[in-house]
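Note that one protein chain of the assembly has been removed; the remaining protein chains are unaltered in position.
Chain IDs A, B, C, D and E follow the sequence of writing; residue 1 opens each chain.
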Amino acid sequence: MSKKIAAFGEVMMRMQVPENLLLTQANSLQYSFSGTGVNITGSIEKLGYESALISTLPANPIGDAAISHLQKLGISTDYIARSGNYIGMYFLENGIGARPSRVTYSNRMQSSFNTASKSNYSFHKIAEEIDLLHVCGITLAMNENVRQQMIRLANLVKEQGGTVLFDCNYRPSLWGENGHLKAKPYYDQLLNIADMVMMNEKDALYTLEYHCQHQEREKQLEELIPKVAEDYNIAMIAGTHRTIHHDDSHSIKGYLYQAGKFHYAKQEQFRVLDRIGAGDAFATGIIHGKLQDYQPQQTIQFATASCMLAHTIVGDTPLSTKQEILQASNHQIRDVIR
Amino acid sequence: MSKKIAAFGEVMMRMQVPENLLLTQANSLQYSFSGTGVNITGSIEKLGYESALISTLPANPIGDAAISHLQKLGISTDYIARSGNYIGMYFLENGIGARPSRVTYSNRMQSSFNTASKSNYSFHKIAEEIDLLHVCGITLAMNENVRQQMIRLANLVKEQGGTVLFDCNYRPSLWGENGHLKAKPYYDQLLNIADMVMMNEKDALYTLEYHCQHQEREKQLEELIPKVAEDYNIAMIAGTHRTIHHDDSHSIKGYLYQAGKFHYAKQEQFRVLDRIGAGDAFATGIIHGKLQDYQPQQTIQFATASCMLAHTIVGDTPLSTKQEILQASNHQIRDVIR
Amino acid sequence: MSKKIAAFGEVMMRMQVPENLLLTQANSLQYSFSGTGVNITGSIEKLGYESALISTLPANPIGDAAISHLQKLGISTDYIARSGNYIGMYFLENGIGARPSRVTYSNRMQSSFNTASKSNYSFHKIAEEIDLLHVCGITLAMNENVRQQMIRLANLVKEQGGTVLFDCNYRPSLWGENGHLKAKPYYDQLLNIADMVMMNEKDALYTLEYHCQHQEREKQLEELIPKVAEDYNIAMIAGTHRTIHHDDSHSIKGYLYQAGKFHYAKQEQFRVLDRIGAGDAFATGIIHGKLQDYQPQQTIQFATASCMLAHTIVGDTPLSTKQEILQASNHQIRDVIR
Amino acid sequence: MSKKIAAFGEVMMRMQVPENLLLTQANSLQYSFSGTGVNITGSIEKLGYESALISTLPANPIGDAAISHLQKLGISTDYIARSGNYIGMYFLENGIGARPSRVTYSNRMQSSFNTASKSNYSFHKIAEEIDLLHVCGITLAMNENVRQQMIRLANLVKEQGGTVLFDCNYRPSLWGENGHLKAKPYYDQLLNIADMVMMNEKDALYTLEYHCQHQEREKQLEELIPKVAEDYNIAMIAGTHRTIHHDDSHSIKGYLYQAGKFHYAKQEQFRVLDRIGAGDAFATGIIHGKLQDYQPQQTIQFATASCMLAHTIVGDTPLSTKQEILQASNHQIRDVIR
Amino acid sequence: MSKKIAAFGEVMMRMQVPENLLLTQANSLQYSFSGTGVNITGSIEKLGYESALISTLPANPIGDAAISHLQKLGISTDYIARSGNYIGMYFLENGIGARPSRVTYSNRMQSSFNTASKSNYSFHKIAEEIDLLHVCGITLAMNENVRQQMIRLANLVKEQGGTVLFDCNYRPSLWGENGHLKAKPYYDQLLNIADMVMMNEKDALYTLEYHCQHQEREKQLEELIPKVAEDYNIAMIAGTHRTIHHDDSHSIKGYLYQAGKFHYAKQEQFRVLDRIGAGDAFATGIIHGKLQDYQPQQTIQFATASCMLAHTIVGDTPLSTKQEILQASNHQIRDVIR
Partner (left out) sequence: MSKKIAAFGEVMMRMQVPENLLLTQANSLQYSFSGTGVNITGSIEKLGYESALISTLPANPIGDAAISHLQKLGISTDYIARSGNYIGMYFLENGIGARPSRVTYSNRMQSSFNTASKSNYSFHKIAEEIDLLHVCGITLAMNENVRQQMIRLANLVKEQGGTVLFDCNYRPSLWGENGHLKAKPYYDQLLNIADMVMMNEKDALYTLEYHCQHQEREKQLEELIPKVAEDYNIAMIAGTHRTIHHDDSHSIKGYLYQAGKFHYAKQEQFRVLDRIGAGDAFATGIIHGKLQDYQPQQTIQFATASCMLAHTIVGDTPLSTKQEILQASNHQIRDVIR
């Protein structure tokens, strides 16, 4: 029987300006629904798992459209409550060449998810039914109410023998000035709960306030991650180093730290169509490796290929199948498939 | 020298689902920027006046896009402040036949306009520079802060010898349950200030709590409007009766009450392309008649034709020229103009 | 606990030429996935039931897209097998005014559904799990293989105490010349099994070879339907009379024959946006009335309103909610809902 | 062997603003290539004739696109020369309801066609190869050079025993003030050459300066057309009376005057999608009746149905087949054709 | 007088998912009509030749659309029969970066072309009228009926003194498992007939079962092609080696073997917009060189530039003019042409 993966998080309405136009130039937007939780559950479903999102959406036509979108992705909406009036939104203007992409948020603080009461969710039932819970630092930045819901659920899942994955995903703009001081206590709690953590040396340095004398990020990583793993008792830590090139291509180098050892995937350079959500594809790949008992090297190769392919999919949510990821991890470029 | 008309009100981002699709079916939205104030100032500019909007927009790419849109309409943005973070939005699903159009609002309560401090605006300078101010009941429904700004500005305009037009525009969903009890004191204040008022018998009955023994709306109108004019000392009151037919056509009958007399336009039936903002085209027509010293009958004919044509323009903001409105008021249907 | 409704039928890929263009003029197509079974299960889900489609789709990107589309509609895909290579398609050119709409089919005879073996389906399990099965005359026209699957499943559902609805849906072009001679034995079988039948006098006259001396369709209906009900022992028979007007509006008059009595809905005239699938909305309304133990008059009013609203939805599959249908059945035309 | 019909005229680039937007609102245009000659030859080809356009196009990418478009319509481009630099263009803003459609021309006076030398065309060869030549009053309004080419070609066709059809098509804006004084001598020449003429009483009254005491157009027609036929010795004269209704529908009543008798088609009322080019569809129908030796009544019915259907086709050029026109002339409205 | 080139082959309807979306994500498709024969005759027409396709299309709106499309490309449709009911289709999802493009076929085996009887074609007349016939291995893979038609036509062309070009174009998925065993006898026949052959070493190795000890494709080519030329008595053999790079660019190196000598074009690397049909542009270039008696080096340069430019054209059919190809063969990159 297939495993069931759930994520707790907000559904965002993504409003993309077409092609490479600016908001001042265009008159139409392409919309979809995403968010870290959506990306994780939508992409893990493509790998053959049951998946469910734990969230709240308004009982209006926008909420209905979000539900339809999640259903289309194959995500179970059984854990989704309907209350409140609003949905968080963001507007994306695609950059190109010398001009970076730009995201502008609508007001998400009054969204259904961020104003939901904990009675919206049957946390005990959920914790019993799922095998793995994904939570992330974006949700942690929202408000105290949501933070407490997230921590409670993560604890319940652990109690039921489930696995908890925490993606640090520290977003400075959400925490405000000196935000890391506000954030650290919550990060500490989550890291103590989590079995698997997505992060790199920057999280250790700037959020968790570790210190390091090295200047190169590779060395910082190798010094700090083992400390984090030990301090918080985390079984698996994984993450990526991204390099952005002048020709709209990026490079990703993925690492996995497990059982005291670092495992690296071959660095990949690839053309980028849609960068958002690619980090979630990496996390999905790590989850898959974990649930399939892959060897660490196999896991990190798979996760990196998953991440790379996610850059070729329009929209935030990765959609690649297991077979496509395995083929991409062979580093071969193929002609038209007929 | 041309007169200068200003309106105080929120800029809304209109998100229209294309054609007759539902939000659950589509994946793109057509956006524009509107709001009663935008509609009035945008349409009065087409009639040859200077126009300016008094509002606040966020200093981000969405605010920039709104500014560009207002500039495109020929509206002066000199009275627009930039502060806050958000813009009010609404989603429009176009109905057809047996299915009505449907509007879903995003959270406008935290919008830049609705959270602006009065220091955003140079009310004294504005009051000196403009000839006519348009305010409406939608703004009145927002919050106490905005209400006080609106009342203060209206009073200043009066002090400077300007004209104030108040459009009652009572929206039940904005005031909540028993909203009219909450609304009436503010409506009283505005009606006492205003020289010109847009309303019909429903406003008198349900917001101002007038009573009437007639059942037919025509008789209710003729009994109540003169009382309102007298009680609040209003020089001109105008409005419409709308009838919706089964073939996606509407009928509009416009009235103007001035100097103790009712003047009616010929009732028009016409096919409807975009109904939103048509009431503002009516108000614009009344303003034009007033500023041009039209005869009352000429004014109400012009305003009704302006309203009728507004139903043929995509988007909220009426765009017809004076010449087009005069031609339409001749009741002739014309073949292709080449 | 909500009832579960299933339909057995082919998923068709609908390829619509945009707006009112011809295939020779356009260069793009809007696609969706439909079919009678999809329409029934997709629309009944909106009324609050569990619904599932019993079908076969190819294991390729087109089949994947169909699955996503069904999931988006909230239809369970648990009873859908993946085998074969093709999907049936049809191309729709929208008519207007004096030019009728036109449908051109691709080759559906080799579709996955029409070439599926019966081992694709767990008919016993399905029959146990569902409350009502919908089958229709289009499937019956395909080939002997599919006909036998359909009859077998219908019989199993009856054995398990479920309800079987048969929609006659006789399509002359599918049966070929003298097709009714070929069709009649199968129609006889299905009518004998079915508890509920969708048909009108034309089916009785031209497929079942009943005779009638009346010329007017209303009288033919009232003479023939009771005979059919008696001869085949059918509890409920329902259907519509459609009239097409010169201004792109249609009229529908729905009838329900139950317990020896005819019940008629008020005839409705309405503007038509998308006519395909509206008959399925009628059937869905009848199913809802039956499952909710509505009074016959209530059922036929609901089904007719459901049918009327389906003409306002782009695409084949009706999407109206129970609340929307109830409002439409009040015969009121409403202004923009805000 | 099928007859060959040619037309002499300019190819115009049609630039249509999408849907019902104004040029100030939109940012895209849909383009096609048309003109009276294109419409006649493009639509007569659908009826099974060989057809060829006699014109000149620039040897640049726009001219190439025009050639491709004509080829797509099945029009022979063998008689099209390539010289000059420009193509005439017009911009179309679709009206709706109370707002009429509007056409704005680019500068066509310097177009390749209007600046072509007569050496561009092998008039003798063309006159030998074709059975019928279509010319029209729009070309006549261009300049002296084009007028002389047109008259010369028409005379050569007559000399070779071919038929000449002249469509009066008087466009006031092209001839300028008191234009009919300038136009009349040329109209006289063409009417003297032509075997078939498209016109109605307005051409007789305002271009040819006939007088009439009747006020109703029907009576004017019946008095003036026989005089014109006699004065200019014209075998067939045909035309339409158009009435425009308030619900975006038009009525057309076609007449044919032949052998001293009037023949009228049943008046048709129909919804209008694209009105431009519908007059050319009428002329095409008359040509077909003539070439098939239809009875006059049959001819005028066919031409009127052809005209009616042309209002349902996007773009200027009618595209209906003979079978579709015959079906439409039966006055039946049909459901979806499958 | 210009030469006439014909091709015998199926017309495919190409359905392209817009931009880089997947079929599961999009809701529209861009369609056009192509196929190897269409590509050859459409592109050779741009070089100034008469061209005609020999094929069969259904007599329905899809067939009409295909005819219009071929006409637009300037391809004569005189040799196209209308019978049968279907057209072959394929769906194209554009890859990008690490994700390859993907083609999914509809059922082409029942297409009009693949079920046509030989009486559809006037092979003798065609063989008399054309100078060069293009046939290819894709058609050969269809069925025995089509194979025999192709072989018969090729023989007739040879008898009439015409030239026959055979493009090996071996598609493994069309021949099935051990397909080369099935294919070889037919390839033998065609190679014996053909004067010109498009192939490379892979065809020799895997279809014709030649053996070679070299591992590098360049050496394999130089060993095997002369043998093939000798064994089958082929005057000209040409082909390309393609290399796919990580930045969505490809390299092409073209070769021509003629009169016992190899001629190579300079290897070109270029960005790829639409890869499908580029091989046909190469063949078209070779045909042009042959018909113009170019020197071999000139021919292979021209064909390679033609192939390179074909990657910059949306759709399968190359559209470059002779002048554009000559400019591209100069290896210069040019700024905007004004």
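Some observations on this one:
Everything that follows uses one rule, which is that a residue touches a chain if its C-beta (ideal position, glycine included) is under 8 Å from a C-beta of that chain, and two chains touch if they have at least 3 such contacts.
In this text the structure is predicted, and so the values were computed from the model without any measurement.
Residue in contact with the omitted chain (choice from A:R82, A:H241 or A:R275): A:R275. The chain that is not drawn here is touched, among residues E:E129, E:E223 or E:E324, by E:E324.
For the chain left out of this panel, the touching residue among A:N20, A:N155 or A:S251 is A:N20. For chain E, the list of residues touching the undisplayed chain reads 72, 247, 249, 268-273, 305, 308-309, 311-315, 319-320, 324, 328, 333-338.
Within the complete assembly, residues 15, 18, 22-24, 26-32, 60-62, 64-65, 68, 85-87, 89, 91, 93, 102, 104, 106-107, 109-110 of chain D touch the chain that is not shown. Where chain B meets the omitted chain, the residues involved are 68-69, 71-74.
What we mean here is this: only the chains that are shown with their structure count from here on.
For A-B, the equivalent interface among the listed pairs D-E, A-C or C-E is C-E, as over half of the contact pairs agree by residue number.
Touching two or more other chains at once are residues 22, 24, 27, 68, 102 of chain E.
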